[in-house]
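One protein chain omitted, others in place.
Each chain carries a letter (A and B) given by its place in the written order, and its residues are counted from 1.
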Amino acid sequence: MSGRPDVLRAVDVTKRFGATTALDSVGITLRPGEVHALLGENGAGKSTLVKILVGAERPDTGTIEVDGRPVTLTSVRDAVAHGVVPIYQQLSLMPHLSVTENLLAFELARGGGWRRTRRSWDAEARRALDAVGLDIDGRRPVGELSLAQRQLVEIARGVLVDSKLLVLDEPTTALTAGEVDRLFTVIRGLRDRGAAVLFISHRLEEVMAISDRLSVLRNGRSALRDVPVAGLTPQEVIRAMVGRDVPPVALAGGAVGEPVLQARELSCTGAFTDLSLTVHRGEVLGVVGLMGSGAVELAEVLAGTRAGTGRVTVDGHAVRLGSRRAALGAGIGYLPGDRDVDGVFPVLTVLSNATASGLDEVSSWGTLTQARERRRVLGPLRALAVRPDDPGAPIRALSGGNQQKVLLARMLSGRPAQVLVTADPTRGVDIGARRDIHTALRRDADRGAGVLVVSTDLDEVVGLADRVVVMRAGRIAAELSGGAGADVLLSHMTGAAA
Amino acid sequence: MTPPSLRALARNAVAVICLVGTFLYFSSTVGDAFDIDNLLNVGGQAAPLGLVALGQLTVVLTGGFDISVGSIAALSAVTTALSVGAVGPVGVLAGPLTGLACGVVNGVVIGRFGIQPIVATLGMLSVARGLATLISGERAVIIEGENPLADLGYGSVGAVPIGLLVLLALTGVLALVLRRLRIGRRVYMIGSNPDGARLGGVSVIRTTVFAYAVSGLSAGMAALFFVGRAGGGLPTEANGLELQAIAAVVVGGAALTGAVGRPLFVLIGALFIQLLSNGLNLTGTSPFEQEIALGAVLVAAGLLDFAIRRVATANNPLRGTP
Partner (left out) sequence: MTATAGPGHRLVDRLSGVPAGAYVLLAMVVGLSAFAPRFLDATNLTNVSRVAAVLALAACGQAVVVLVGGIDLSVGSSVALMSVVVVLNIDRGTVVAMTMGVAATVTVGAVNGLLVSRFDLPPFLVTLGTLTGLHGLASVLVGGIPVEAPPGGSFSWPSSGSIGPFPVPVVLAVAGFGVLALLLRGTVLGRTWFLIGANRRAAAAAGVHVRRSIFFAYVVGALFVAVAGVLLTSRVHSGQPNLFPSLPFEAIAACAIGGQPLTGGVAGAARVLIGVLVVALADNGVQLLDLSSSVQLITIGALTVLAVLAQRMPVRRRPTGRAAPTGQPATDGATLEPAP
């Protein structure tokens, strides 16, 4: 498709968040009539780059060009006005309103639409819906539609505003195989009509099937850039994602003891079915999987913050599912995956954050004294090298890594847990804190607990786990020893392995 | 999954069941005092409550609520009476204008400055009531001579009270606005998903101001009925009106989380509340006992909303379903 200007070109984009460099001189070129895939592990910078391309973030340096002209995107609405349409997992749909009205809302951002009559509008909406093969009544409220249908509505919105670039972020996560096929047909149709499509996904098989070009980010840099897919093997792509860096130092583990947690026939509607797994004392068990594989939900069910069915026992005693308090009482400690939502108490001090799970242990007859709390907590805080280690400091003053360490101290300073369940324990955490957290987890395993680490960070799991379970599409796809490399794990996660 | 149509049906059915049930109950206990004339009468009496309930619906659709409507109505009643006394019949405009002004203030405080509805409308509740007492000199402002609003309060066209006609007309107007006009659809949008609405170019601030302005305006219009009936403006008017309005809205099937609710059923809800009040009067229940009943109705309506929401989310893991 030569002769036409690139739809969107990002050159030399750099973005820093405090001390962390999320993107370092990254570039990408999106051409009309092409499906361009963007891959990279979590933390590689994918989501930051996408946010910059759709106007949700501004780069520190670098230029963005739309149709050959440099632009500054001030907001997502601004980006939409330039023809860049993000398809966000229906976060921007209004469920109580009809399909046609949801389509209409977007048109407003382009400054058009109001002068039309209702009938012409309905006709326009019909055309957009037909273009995506969605044969439903436009008057139906979006809330009634399935996830796949809602996604198509969002794409139809993009069609309606004649968007130049559609950005699809992990679009196939919750779709059935048939729905994926339908989606791909739509994408191909859009491409053939000259739109550019940016397709972000982990699923290698799908990526290779639908894309014309791909780019891979690793550690904030371009590992592969604008490479035609024809002529690439999945292994080459995986290697680019994982890299030939020095392998992470594996923390030596101690002896693995008898089983401490056993899950049988564990199911969670919409996430996973019929899982069975065992965690042993002294063992760090890693669980990896792509978004939508059910790995994070598994952690939540075991911790009791999500409902599920099945049998879970700790040291032979049955644990009631669906109750965090019951799980806590059974000896299951929990470090949630999203600390801002489920973990941190933002207006409170480090002390309050650290003792939140263990109030019964620092009180007598329901009364608390600061002295006793501090005594209980100072040890773990120091051991984890929390900076600053003043328990009276407001937790907002701490960096992400230190906040995470405080949450870890919370998990470790209550009653000694038999099982530690953690999800993405080092997300958004600097290297030093990462090392400290891993050491602490290893130490806790060595003292006799069973540690379950669900993570999207493959390096972390490779360095830390004694055994790894790979989940895919709600089931266990493989069980591997801790020595398996990241590329092997990724192969099983994406289904590229035989 | 419970089909959304079934849930919507359940919500709307509540109002109808309550109205019909109350009617049947009282007509069986009180007997022939409950005839068609009486019903029309109730409809006319329900005018101020119905108007305020419609205004409250608009606000509830955005996900908020307005507990200042009673005070705004009182203030508007006082300003109307004073204006009519000063400039004659033209002064009746003072009521709706006062209400509108108060509503806009609410809307700006909530929409532009991000203050929670509870705080903003709580403040307005105090300020408006205080102003009403202040400028009326702590007594009723009587309209000397002819009361231009007497027809509104007591008049009828044939057998149908004017109040009922006004109420029906305005219900239709609101239904039209909410269903057909852009601003009406925007109200539903910001109640359904404010982020999505913003992305689509909707000004959340302007829509919020609109919603609270409508609520204030409805209180101002309700005040005209009060002045019509009382022959003047009382600063103590409409005490507890906000409670009745919210009860009417919740019974009428609106969801307190926003974006669910229709004017017709809120009207039915308001009629139910009025009918209940009238019926209790006829059976000799003191106004105080009625207060207890009203409090219970509000809580019961809230519990019902809870039950319907529970059933909805239990069966549907997807977000954002009514």
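Please note the rule applied: a residue touches a chain if its C-beta (ideal position, glycine included) is under 8 Å from a C-beta of that chain, and two chains touch if they have at least 3 such contacts.
Here the structure is a predicted model, which is why all the values come from computation and not from measurement.
**Q** For the full complex, which residue in B:21, B:88, B:130 or B:172 touches the chain that was left out?
**A** B:130
**Q** Name every residue on chain B in touch with the hidden partner chain.
**A** 60, 62-65, 67, 109-120, 122-134, 138, 190, 194, 204-205, 208, 235, 240, 242-243, 246, 250, 256-258, 286-296, 298-299, 302-303, 306
**Q** Applying the definition given at the start, please give the residues of chain A touching the unseen chain.
**A** Those residues of chain A that touch the unshown chain are 303, 305, 324-325, 328, 334, 336, 340-349, 351-352, 355-357, 359-360, 363, 366-370, 392-394, 396-397, 410.
In the analysis below, only the chains that are shown with their structure count from here on.
**Q** Per the contact definition, I'd like the list of chain B residues that touch chain A in the complex.
**A** Answer in residue numbers: 3-4, 182, 185, 188-189, 191-193, 195-202, 259-260, 317-322.
**Q** For a test of understanding, state which residues of chain A touch chain B in their complex under the given definition.
**A** Touching chain B from chain A are residues 76-77, 80, 91-97, 101-102, 104-106, 108-109, 114, 141, 143-144, 147, 269-270.
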